[in-house]
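Following this message is one structure expressed as structure tokens.
Just one protein chain is left out here, and the rest sit where they should.
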Amino acid sequence: MTTATKMATDAAVQIGKEKLLRLYEQMIAIRLFEERVNDLYTRALMPGLAHLYIGEEAIAVGVCEALQPDDYITSTHRGHGHCLAKGASPPLMFAELLGKEAGYCKGKGGSMHIADPATGNLGANAIVCGSAGIATGAAYASKYLKNGRVAVCFFGEGALGQGILYEEMNLAQLWKLPVIFVCENNSYNEYTHFKEATAGDVAARPEAFGIATHTIDGQDVRTVYQTASRYIERARRGEGPAFLQCITYRYHGHHVGDIARAYYRPKAEEQEWVTQKDPITLHGQWLMDNRMADRATLDAIQEKLVKEMDAAVEFAVNAPYPDPSRVTEDIYA
Amino acid sequence: MTTATKMATDAAVQIGKEKLLRLYEQMIAIRLFEERVNDLYTRALMPGLAHLYIGEEAIAVGVCEALQPDDYITSTHRGHGHCLAKGASPPLMFAELLGKEAGYCKGKGGSMHIADPATGNLGANAIVCGSAGIATGAAYASKYLKNGRVAVCFFGEGALGQGILYEEMNLAQLWKLPVIFVCENNSYNEYTHFKEATAGDVAARPEAFGIATHTIDGQDVRTVYQTASRYIERARRGEGPAFLQCITYRYHGHHVGDIARAYYRPKAEEQEWVTQKDPITLHGQWLMDNRMADRATLDAIQEKLVKEMDAAVEFAVNAPYPDPSRVTEDIYA
Amino acid sequence: MPDAATATVAPPRDATKEIGFGDAVREAIAEEMRRDPTVVLMGEDVAEAGTTFKVLKGLVEEFGPGRIIDTPISEVGFTGLCVGAAMTGMRPIADIMFGDFLMLVMDQIGNQAAKIHYMSGGKWNVPIVIRATMGATRRSAAQHSQSLHAWPSHIPGLKVVVPSTPYDAKGLFKAAVRDNNPVVFFEDKISYTKVKGLVPTEEYVIPLGVADVKREGSDITFIATSSMVQVALGAAAMLEEVGISAEVVDPRTTWPLDEETLINSVKKTSRCIVMDEGYGRYSVAAELAQTVQEGAFYDLDGPVRRLCAMHVPIPFSPALEDVTVPTEKQAFDLARQMCNR
Partner (left out) sequence: MPDAATATVAPPRDATKEIGFGDAVREAIAEEMRRDPTVVLMGEDVAEAGTTFKVLKGLVEEFGPGRIIDTPISEVGFTGLCVGAAMTGMRPIADIMFGDFLMLVMDQIGNQAAKIHYMSGGKWNVPIVIRATMGATRRSAAQHSQSLHAWPSHIPGLKVVVPSTPYDAKGLFKAAVRDNNPVVFFEDKISYTKVKGLVPTEEYVIPLGVADVKREGSDITFIATSSMVQVALGAAAMLEEVGISAEVVDPRTTWPLDEETLINSVKKTSRCIVMDEGYGRYSVAAELAQTVQEGAFYDLDGPVRRLCAMHVPIPFSPALEDVTVPTEKQAFDLARQMCNR
């Protein structure tokens, strides 16, 4: 049989049908969630800014499905996908995005600061690379407390511009900490192509610190899952940190308001990614090609999630705002 | 003839006798200057802290002799050697170290902040790696103003721990700025061996940014001079930054007060460097072996400089302190 | 104490065109760049994008990417680079998108730029302008809403500008660019779109260190900065209705600080409320209040009071964020109470 089919069956065997379907379901969940965020925002129901994760779902899902519930993640301004993939509940997410009392952070954090101890989410961060220290510190604590947890630090390639990343990579490798640096390289730092901001070769940077580094197709959820699993278990064994560069693309603007994008990236480029490299379409097709699911099964998954997400939105829209008196609570523990 | 002698004659030809003697003289000047700093400090005539450059002279001299008078340098807490090598006058240096009005900074800067526009010295800096931005910025200005100047950023290997270094290396390479990062690797960050603080391979770090990188013997002044010359002219031609890692050793303590050093570095190690790898002894011997100078010539150089330095110390010791009223001058330009 | 460096007289207010607060900053930058080829501006997405706030739209078209420069996301890196460039013949403007990010670059600003002139015995100058934003109520949450002008104001060697009108923003920005010292220039994000005003068509520069009386009054003085000037003016209008005459004084720069104008106003009115959108404690408001009390104590009818951002990390929810910023109503009520009417 061809190598392609062989690799496919290998993946099928190694990953297992249940997980393969789970990967699909989780990506759909994020996609549907973000489509509703887009809608809520354009309908002026969501305050602040909305940075959509659409197009990058395979990374959050592939990585987080390789983690244990009590493992840690840190997230970014584009963090909805990471939070959901780590187990966040959509109603509480939407409620937070709308600034409601029922939200994960009682409306105090909003889209860029979703945090939840129950799912090991140390928090999204609105400072680019601002959580590299937090993730490395969580890994430090895991090693010190010997609780076997691994910490994943998600960040965009723009974070390569921040010095803290190099300080933390040095500490992580020096002390063999169980932290995985996951670089989501979607080619753009806001409205600037990363090549105009990044000298040399991205992967060579973590390698220079002696960190195990791997560049992968961020649109292939199975590859992300299998690669992440390998490095996460390696870290768990005490063999140190890893750096995964996942090549991906954001379909929408830097934030919802970023409509006219032609001045910084060609429409054709967007089209190519959306039509040729969509992680959900690709994995759905693969599932069908490998007889793991038929169209009906996939549609059923989608239908179920659509209902769930619509209910979640409704919950959030109807949820009350916090009472203004709450503003002075939670400043100090 | 043997490769050793061949290389020797090559150097002799390429560098030329005058410059070869100049390299020797400059190293002696720094050594004699620092010996007097040590003496002044132990006699409690010098306030603050004194970080001696003894043992590392070949780097400052080799690099600065490859620079033009209007090229720029930035220096560190261990900066006396850099300042002298770039042309600072000993009397004004000693005066500054003693906090006298006649000093380079009117006594306001002291040992860690010698600065002098006349010699292109942008200033020593008491923040580890604090001048990486300043040097890169000077290189940026040189390129923008097309004045053909090159900027050299001296720093110890401890500066590899500071994130700013990576941000500046990225900018320097991205914009092809004429800045040379000179890393003086003397193996110790204060009282900690750099291997306990530095993951991976030092040279791989700048290389990861695409920067031309070279690791050399920092005790061989001819090698330093020739390598520096090559990269400085390359930068001047607009071909971008370079990173030189110079392997060296500080003979004395981190500062003069650091006497009992056995707990962090073995006496034998110190002895080996002092006896086997002294840049002045080695170059002096080489000059004699290659008939560039005889013992008498070298002794004459030393005598002349001893007189100069003793006079400089006397000038500084007798110079008046600034009037207290000067304290509020120079806050704003 | 106006600075020699920028002591040109402000022109009469025969303003002849209306522009927005952001336009004023852009015009100042454009005029100074035309005037002086050593002026460049660098930051994240400042060129084609014209910054996140679109304030610099059009500049790259006129001056090219060699002078309006997009950088990596390296606030420390490009600010440090600008410090070195400023020492060696240029007048760079470092653009810090959100003032909150100043926390990343305080070493370059406070340990380097602020001290280089002094440490070098006056030999090196650092004519850099650090542009930063301030102001809340944009639902940007705790890391994108702070007003941190208190920090640089605390450090000798820096100058700090907190303009409130297009006229002031333009004239002061030009002075900042021409100043031979590091200047941190704070722009209120809400004012970009909300505040419009008249500016002269001919060129003018406003010296740093000269306060401006935005409204004359006799019963109480509002010393207000940046975004709070509009709020104070609104409160003053409300107070007029109830027969209280409020004066509104805008220091315009926190350093140099025009103590005399502030103190004289309070000596006249005998009452003072300081309004500032920064946090209230260990702050700009604390300094302005204390300065007035030291200078006008014997004329004061009661303690100088403060109205500032609530002492909390700024919350995301509109329901919460809106109560963290001082309002006209709060200023009105407090002033009334202080005047016992």
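Letters are used for the chains, namely A, B and C, taken in the order the chains are written, and counting of residues starts over at 1 for each.
Convention: a contact is a pair of C-beta atoms (placed from the backbone, for glycine too) under 8 Å apart; a residue touches a chain by one contact, two chains touch by 3 or more.
This is a predicted model, so every value here is computed, not measured.
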item: Among shown chains, those touching the left-out chain; value: A, B, C
item: Touch criterion as defined above, residue of B:H113, B:R205, B:H252 or B:K277 at the omitted chain; value: B:H113
item: Sole residue of A:V13, A:A44, A:L145 or A:A296 that reaches the chain not shown, by the stated touch rule; value: A:L145
item: Per the touch definition above, residue among C:I19, C:L56, C:I96 or C:A141 touching the missing chain; value: C:A141
item: Residue among B:I15, B:L52, B:A159 or B:I180 touching the omitted chain; value: B:A159
item: In chain A, positions touching the absent partner; value: 72, 74, 103-109, 113, 115-117, 122-123, 125, 127, 130-142, 144-145, 147, 149, 151, 163-164, 167-168, 170-171, 174, 329-333
item: On chain B, residues whose C-beta touches the chain left out of the figure; value: 47-49, 99-100, 105, 107-113, 125-130, 158-163, 189-192, 196-198, 263-264, 321-324, 326-328, 331
item: Sites on chain C contacted by the missing partner chain, in the whole complex; value: 100-101, 103-104, 106-107, 110-111, 114-115, 118-119, 141-143, 150-151, 153-157, 254-255, 257, 278-279, 281-284, 286-287, 289-290, 293-294, 297-298, 300, 302-306, 311-313, 315
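Simple rule for what comes next: only the chains that are shown with their structure count from here on.
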item: CA centroid of chain A to CA centroid of chain B, Å; value: 47
item: Residue list for chain B, restricted to those that touch at least two other chains; value: 163-164, 167, 170, 174
item: Per-residue overlap in chain C, given as positions that touch at least 2 other chains; value: 71-72, 74, 76-77
